[in-house]
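See below for the structure under consideration.
One protein chain is absent from this view; the other protein chains keep their places.
And now, subunit A:
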Amino acid sequence: MSFPFNLRGLASRLLNLSRPIQTTTAPSASRCLSTTSPLLNTPKGGKKPQSGGAASGKKRGKGKNAVVQDPKIVNLLQSLSTLSPRRIPPPLRMARNRHLRHWTIHRGWLMFRRKQRDERERTFMKQYQSMSAACEELRLTRGPGARPEGYLYRVAMEKKGVYGHHGVPIEYARAQTDTPAKVAWNHDWKR
C-alpha cells in the first residue's frame, strides 16, 4: 500500500472548492452534504453538521428513513469528515529566521532551475548553430560527380519518410528510468 499523499491533497482541495459553492445557491452540493450529516453525527454523538442551512433541513428529515449502514460507506464518510476546514492544518507559520532560511532555500531552488534551463537552451543553440554551419557548407559544395552546387543540400532538405507511419521507430518511445533493466542492453540483437 502506498502512502496516500495525493488522495489527501485531492480531498482537501475538493473540499476547499466546494465551500464557496455551498454558501451560494448550489443545490447539488448542499444536498450531498446534508444526506451525509446524520451519518456523521451518529458515531460522534450529535455534532452539528458543518453545512447546516434552511434548505437542507427538510432533506435531513427525509434521510432519516434511509440510513446507510454499509460499514465501508460509513468509514469513507468518517474519513471525509476529517477533511473539514476546521481540521486541516493551518498554513505554514514560520518565525523570522526560519522564514529567511525558507526564502534562501527557495531562491536557491529557483537558481538551480534557471541554471539547468540555461544550460539546456545553450546546448540547443549550439546544436542549431552546428547544423546551420554544416548546411551552409553543404549548400556551397559542388558534387558528387557532375552534380551542381547545392545538389546535396537540396536532397538533405527533403522530408521523405520523416512524417507518418514508421517515421519514428517505436523503440524511441522508451522512457528513462531510475534503475536499469535486468539486462541493460541487448548486445546480441541480430537483423
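Quick note on the criterion: a residue touches a chain if its C-beta (ideal position, glycine included) is under 8 Å from a C-beta of that chain, and two chains touch if they have at least 3 such contacts; residues count from 1.
Heads up, the rule we're going with is that contacts and distances are computed from a predicted model.
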{"item": "Choices \"Methyltransferase type 11 domain-containing protein\", \"Centromere protein L\", \"Mediator of RNA polymerase II transcription subunit 20\" or \"Large ribosomal subunit protein mL46\" - which one is the UniProt name of the chain not shown", "value": "\"Large ribosomal subunit protein mL46\""}
{"item": "Absent chain, residues of subunit A that touch it", "value": "1, 3-5, 8-9, 11-12, 75-76, 78-79, 82-83, 87-89, 91-92, 98, 101, 105, 108-109, 112, 119-120, 123, 126-127, 129-131, 133-135, 137-150, 152-158, 162, 168-169, 171-172, 174, 176-182, 184-191"}
